[in-house]
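Here the complex is missing one protein chain, while the rest keep their positions.
Per-chain residue numbering starts at 1, and chain names A, B and C are given in the order in which the chains are listed.
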Amino acid sequence: MSKITIPEIQEILDAELPLVNILGCAIEDVGAGRCTVRMAFKPELIRPGGTIAGPATMALADLAMYVVVLSLVGRVELAVTTNLNINFLRKPGPADMIAHGRILKRGKRLAVAEVELFSDGAPDDMVAHVTGTYSIPSQEGGN
Amino acid sequence: MSKITIPEIQEILDAELPLVNILGCAIEDVGAGRCTVRMAFKPELIRPGGTIAGPATMALADLAMYVVVLSLVGRVELAVTTNLNINFLRKPGPADMIAHGRILKRGKRLAVAEVELFSDGAPDDMVAHVTGTYSIPSQEGGN
Amino acid sequence: MSKITIPEIQEILDAELPLVNILGCAIEDVGAGRCTVRMAFKPELIRPGGTIAGPATMALADLAMYVVVLSLVGRVELAVTTNLNINFLRKPGPADMIAHGRILKRGKRLAVAEVELFSDGAPDDMVAHVTGTYSIPSQEGGN
Partner (left out) sequence: MSKITIPEIQEILDAELPLVNILGCAIEDVGAGRCTVRMAFKPELIRPGGTIAGPATMALADLAMYVVVLSLVGRVELAVTTNLNINFLRKPGPADMIAHGRILKRGKRLAVAEVELFSDGAPDDMVAHVTGTYSIPSQEGGN
């Protein structure tokens, strides 16, 4: 079971992550070590070629990793990304984007997660694949 | 010499990359295979811990790579990121962020670039390091 | 169906990839866009801590990506890695290592693959996760 609820995550996003609301991301589902996050399509997300800008896709993926990590450690807002790697696979059209995150490994101080991203309605054609590492702060601090 | 001027890049950003303007990025300098881009600090960029959100940093780095690529190939708006890897090194405080991009390799179809990111006024403490690949479209299209 | 058979791959490895034989890798299974490759444990693969050296793990993963790509394009020996990203998740003990590769996207010129690596007998504890890109040469050459 997730150690954090959707309303609790939403509270963090509203209070402390303005960029996520500017982009229009919403948590759809969260379980222990997994989540689904949606980014609603809007014209501001477009880049040349009529596709969604890479940075918007990366922001969605990073949020999904954050949610996956909080689902395991609870309300530790100060968990931070230390590494993110993204492969852009197909150009997503003007539609909502769906991110499915899952944990690959949870250590004491580091958690590694994977995110698969799709355009809404096209679940067979992954548009981007992300792996990344979050650092989980301890009492002593530092990493 | 760069194959594209700062006003020409700005024209692309204004017309086709609304996210860049939302984030407040500006091209400071561009040469053949290198550039400097600045992201002005504003409260919307903050994340828990009082530091700049990772996605904003990634957006700035991706823009710097785009500028580096266009500096070599000219106005080819449809050049797209295929891979981006970022290591977050230090938590940037509430200040402008500066990205220095340079080309590592320009091939016919792929260009690899590197971006070093700093907080304005702290040129000795890199806050993030990025490498990435852009695909340069050809007449036949596809990659 | 795979466009290359295990004996055909083995022929390439024997003739042109001596390192793979030094490391003791063998193709166990190949289908269209997927494969399983095994690296037999031997003392030469060890690093401090009694675990398998990272470079041996990376070599196995790179081979699995190569096999996945050849399964889709046939005998194109000159396909080359352009990018590889690996996250080491758990320290593998002194046992065979198993790599499961699958294609994420096959484009005209680039193929992106994912490899999940396990210690033999511990299929629930992924020891490393890899994504990477192969460049598929065309008639004109170059990338």
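Definition applied: a residue touches a chain if its C-beta (ideal position, glycine included) is under 8 Å from a C-beta of that chain, and two chains touch if they have at least 3 such contacts.
Since the structure is predicted, the reported quantities are computational estimates derived from the model, not experimental observations.
Taking the complete complex into account, the chain left out of view touches A, B, C. Residue C:P55 is the one among C:P55, C:G74 or C:P123 that touches the chain not shown.
By the touch rule set out above, subunit C reaches the unshown chain at residues 12, 16-19, 22-23, 43-49, 51, 53-56, 58-59, 62-63, 77-78, 80-88, 91. Where subunit B meets the missing chain, the touching residues are 85, 87, 89-90, 104-105, 112, 114, 126, 129, 131, 133. For subunit A, the list of residues touching the undisplayed chain reads 82-83, 85, 107-110, 133, 135, 142-143.
To be clear about the criterion, only the chains that are shown with their structure count from here on.
Centroid to centroid, with C-alpha atoms defining each point, subunit A and subunit B lie 21 Å apart. If each chain is reduced to the centroid of its CA atoms, subunit B and subunit C end up 32 Å from each other. Within subunit C, residues 85, 133 each touch two or more of the remaining chains.
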